[in-house]
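This is the structure I want to talk about, given as structure tokens.
Note that one protein chain is taken out, while the other chains of the complex remain in position.
For reference, chains read A and B in written order, and residue numbers begin at 1 within each chain.
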Amino acid sequence: MSKSLMQSPLHHFDLAKQAVKPDGRHGVWAGELPLAGYIALRGDSATPAFVEAASSALGVPLPVTPCTLAQSGAVKVAWISPDEWLVVCPREKLGATIAALERALEGIRSQVVDNSGGYTQVLLTGANASDVLAHCTVYDIAHLDPGKVVGTTFGKSATLLHRQDRGFCLIFRRSFADYLWRFMVRAATPYGFGVALREDASAAERETA
Amino acid sequence: MFLLSCPHCGEKREEEEFAYGGEAFIARPADPETLDDEGWGDYLFKRKNTKGWHWEMWGHQTGCRKFFIVKRNTASHAIAGSWTLAEGRKAYDAEGGAA
Partner (left out) sequence: MKLSSHRLKIATARIDYDRPLSISFDGKSFPAFAGDTLASALLASGTRMLARSFKYGRPRGIIGAGPEEPNALVQLEQGPQTVPNLKATQVEVYSGLTARRTTGWPSLGVDAKSLGGRFSRFMPAGFYYKTFKYPAALWPRYEHIIRHAAGYGSAPVENDPDIYDHMHHHVQVLVVGGGASGLVAALTAGQAGLRVLLLDEQNELGGWLLSQPNANIGGKTAPAWLKAAIDELKSLPNVRILTRTSAFALHDMNMIQAAQSLQDNLPLAHRSTDQPRQRLHRIRADRVILASGAIERPLVYGNNDLPGIFTASAMTTYLNRYGVACGHNVLLLTSNDHVYQGAIDMARAGIKVTLADTRADINATWEQRAAAAGIALYKGYGIAQAHGGRSVHSAQLAKLDARDNRVTGSGPLISCDAIGSSGGLSPTVHLFCHDGGRPHWDEALLAYVAPALGREKAGIYVVGAACGEFGLASSLQQSRGVSNKAVASLGKAEVATALDFGSDEPAVTPARRIFRVPDGKKEGYGAKAFVDYQNDVAVTDIQLAVRENYKSIEHIKRYTALGFGTDQGKLSNVNGFAIAADALGQHISEVGTTTYRPAYSPVTFGTLAGAHEGDTFEPKRYTAMHASHVARGALFEPVGQWLRPWYFPKAREDMHAAVRRECLATRRSVGMMDASTLGKIDIRGKDVREFLNRVYANAWTNLAPGKCRYGLMLDENGMVFDDGVTSCISDNHFVMTTTTGGAARVMTWLEKWHQTEWPDLDVYLTSVTDHWATAAVVGPNSRKVLQKVCSDIDLSSDAFKFMDWRAGTVAGVPARVFRISFSGELAFEVNVDATHGHHVWEALMEAGREFDITPYGTETMHVLRAEKGFIIVGQDTDGSMTPFDLDMGWAVGMKKPYSFIGKRSFKRSDTARSDRKQLVGLLTDDPAEVLREGAQIIEQADFKPPAKMLGHVTSSYHSPELGRSIAMAVVRDGIARKSPDGQKAGRDIVYAWAGGRAVRAKIVPYVFVDPKGERQNV
């Protein structure tokens, strides 16, 4: 399966064309981290067998503390609820990760679902990134420590939110992507807004990979 | 515009993240087929409509998507606490099933 046949939910904005290397000219920079693999993982945090099996299959200890994020290499595991996680991995690892999870969780009450078509991520950076979030979400960004992930509002939509690479990573649903991007750009414009080059936007991802 | 404490996420969050889930502890009758119309009608339609302390459910829509129990004063919007479904049931029973 070639990435050339794929389109991210923000494809129509042709962000690559507008993108430049972030500098001090603007208060806010954003770029998409497109076409990652997303896996919904369900199971009971209180069942050690499940937690151990999932952790070993993912190569990351499954975060069981509420609102925390575990990361190892290019794999990110976000706690959603006591029985739900969102696994984000490079597309190239998607099939193998799903297979590993299904193998490890054989016979254990759980659910592993490929949801890769359903999400995308945006990395928000710059001096005013947190101001933009204050316009867009009701969550108190001061409480968003590194390693924490929360699901909250974004305008009249919703997002997962965590700190990444001296900025913030937003993970949200495909069908709302157009709205979220427009709403974010609108909030960012008064501070000066630039589309960040994909290389820079995904620097963190590459570094950790 | 109040704050609700989600017992799963362990944080107080803005009301916008939640959706109201109706009066709590309206248990489905164990055997609906043997229940008379009045009993079934009560389960379907009768609600306390309390002015004062009210046990109710909320769902953390943008967060963990879990339903949980809140004891809220419908007149003052004061909130006495929030619990998971199971813990809320215990707290409710400890008060004798009603406040």
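Here is the rule we go by: a residue touches a chain if its C-beta (ideal position, glycine included) is under 8 Å from a C-beta of that chain, and two chains touch if they have at least 3 such contacts.
As the structure is a prediction and not an experimental result, all values here were calculated from the model.
In terms of the touch definition stated at the top, the absent chain reaches A, B within the entire complex. Seen from chain A, the chain kept out of the figure touches residues 1, 5-9, 11-12, 35, 40, 42-43, 83-84, 109-111, 113-119, 131, 134-135, 137-138, 140, 142-143, 155-157, 173-179, 182-183, 186-187, 189-190.
What chain B contributes to its contact with the hidden chain is residues 1-3, 14, 19, 21, 27-28, 31-33, 35, 37, 40-41, 43-44, 57, 59, 61, 65-67, 76-77, 85.
In this section, only the chains that are shown with their structure count from here on.
One inter-chain figure worth recording: chain A and chain B are separated by 32 Å, centre to centre, where each centre is the mean of the chain's CA atoms.
The residues of chain A lying in touch with chain B in their complex are 66-67, 80-82, 84, 138-139, 143, 150-153, 158.
Against chain A, the residues of chain B that register as touching in their complex are 8-11, 13-14, 16-17, 60-66.
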